[in-house]
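Quick one: the structure is below, and I'll ask about it shortly.
Every protein chain but one is kept in place in this view of the complex.
This part shows subunit A:
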Amino acid sequence: MAATTTTGTADEGTGMRRIGLFRTVSAGPAFWWLVLPAFLFFLVFFVVPTVSLFALAFNKSAAGVISLSSAVTFDNFLRIFTRSIYYESILRSIGIAGAVSFICLVFGYPLAYVIAKTTNPGRNTLLMILVLSSMQLDMVIRLYGLMVLLGDNGLINAMLLRFGIISAALPLMYNVFGVIVGLVQITLPFMILSLIGVIKSIHPSLEEAARSLGASRAKAFFSVVLPLSMPGVLAGTLLVFALAISSYVVPALMGGWKVMVMPIHIYQQVAETGRWQFGAAIAVVLFLTSLMAIAVYHRAAMRTTGGRS
């Protein structure tokens, strides 16, 4: 919890003094040598290529050309915001990522709560393995598994048809539903892991104090545990949102090229038509959209929790 409301004065009785907003960690020179390898890697293999790609977005679109030129144009961005096929995909991406974040929160919170509260070490390990095991398999393999379940001839449809509950296969895949199911499956562990730590850090006596003061189990949860776990809720939803909005593989496999989200457009522009510049422009918009959505959400969340995170 950041000491954002404390002033520079010493709190009487506590003997504590906080100066300004941040407490700085002084790191010796040796410390910088230790972070240098990671810093260089990050610079060479992330910052440089990403900036180069983003720079390409400001060049005129030309198939097969990937060299940077100094002639700056905003044509690519104009095209994105004037053609419905593109600007609608921005909204679709935000909508799907938002829905996935919400679903992960609703599904993940109870499980994270149970894992955090389980004192039995054996049961705790078992539950953690359950959560982490889904992350052991490659994403593509897991999605193929989902396709076996959700396809027109998949397990669910076959079962429903056999028992005569439906007369034609339900469209469970190659649509927004399939993409959302796939994304939830991929991102849920991240949500759960974000929540467990925070819920664990809430001392059980706080919940018990609420109970002893007259709060039912539910009331104690909503008035004490949930507000105190907001940092985890915030971290988890932001992480899931960022993973979901930038995912290419899931919409590609589960959407079958019918659910056009931004990463699909980027892939098509770059890999199929060779228009790197236009693909790069969509990537820039995706990046900024994601940042903006996160900023707006963060502000709203901070307001509802009284500026405490």
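Criterion: a residue touches a chain if its C-beta (ideal position, glycine included) is under 8 Å from a C-beta of that chain, and two chains touch if they have at least 3 such contacts; residues count from 1.
The criterion applied here is as follows: contacts and distances are computed from a predicted model.
K.L.:
Have a look at "Carbon monoxide dehydrogenase large chain", "Sarcosine oxidase subunit gamma", "Putative spermidine/putrescine transport system ATP-binding protein" or "4Fe-4S dicluster domain-containing protein" and point out the UniProt protein name belonging to the hidden chain.
P.N.:
Per the UniProt record, that chain is "Putative spermidine/putrescine transport system ATP-binding protein".
K.L.:
For the chain not shown, which residue from A:A57, A:I80 or A:V224 touches it across the whole complex?
P.N.:
Per the contact definition at the top, the residue touching the missing chain is A:V224.
K.L.:
With the missing chain put back, one of A:L56, A:I103, A:L143 or A:A210 would touch it. Which one?
P.N.:
The one listed residue touching the chain not shown is A:A210.
K.L.:
Which subunit A residues would touch the chain omitted from the figure, given the whole complex?
P.N.:
1, 3, 5-6, 11, 13-15, 203, 205-206, 208-217, 219, 223-224, 227-228, 305-306, 308
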